[in-house]
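== chain A ==
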Amino acid sequence: MLQQALALITRDIVLARKQGGGLGTAFGFILSVMVLIPLATGPDQILLSKLAPGMMWLALLLSVLLTADRMFQQDFEDGSLDIMAMGKLPFEIVTLAKTIAHWITVSLPLAIITPPLGLLMSLDISQLPILIVSMITGSLALSLLAAIGGAVTAGLRRGGLLVSLLVLPLYVPVLIFGVAASTASLGPSSSTPALIVLCAITLMSLIISPWACAAALKAYLR
Partner candidate 1 sequence: MPSSLPTSLRLKAENLSCERGGRLVFKDLSFELAAGELAALRGPNGAGKSSLLRLLAGLNTSISGRLNLEGGEADTTLAEQSHYIGHSEANKPALTVRENLVFWQKFLGGGENLKSLSAFNLEALADDQALLLSAGQKRRLALTRLAVAHRPVWLLDEPTVGLDAASLVILQNHIRDHLKNGGMVIAATHAELGLKSAVNIQLGKAA
Partner candidate 2 sequence: MDFSAAHVSYVIAAYSISAVCVIGLFLYVLLRDRALAAKLKQNAEKDTL
């Protein structure tokens, strides 16, 4: 069982590496956002450093969302999902494996690259470690929730708009607790309670996402 799931994850990782996949576009998106924000708000350092964690979380969240509608579309269109739905491996594990592959190839690298970019927005170094930790935890939730959007629109040609309308409300808790966890020194309370709730949200998404994706994709396979 596990061996089949690992086979799927490794194939998706190899595929993402060969096809370039979402990481390139997502990283380009984050870079442009990081440059545009100071231009928009003006070079005032204090304001920028206050805004930095929030803006970086928003950039991460939106860039993961960008890759959401392509997560299942390719496998759906070329018929691979038909075969995967038939196998002994429960379909929920198949969707979870694909989501983890998306997390490893897109959300995780972004969660690691984004914090250092915070220096562009005069983020003080002391916040960097906590920012990376919270982003890594949050990035799994982002992938899991994006997967739901991707699965629900897998069979639609123009599903892009629908994905953002469906997934952004789901991202609200991740954004709130992600930013709260990363603004350790500024906020009144220390960041650990927020980090714990962020982990709770990630675990909750870990339970909801495979079920929702499997059910939605099965509806399209019919």
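Basically, a contact is a pair of C-beta atoms (placed from the backbone, for glycine too) under 8 Å apart; a residue touches a chain by one contact, two chains touch by 3 or more; residues count from 1.
The candidates were selected such that all candidates are chains of the complex that A comes from, given by their letters.
As the structure is a computational prediction, the values presented were derived from the model and not from experiment.
Of the numbered chains 1 or 2, all belong to the complex, but just one touches chain A: 1. Taken in their complex, chain A has these residues touching candidate 1: 3-4, 7-8, 11, 14-15, 18-19, 74, 77-80, 82-89, 218, 221-222.
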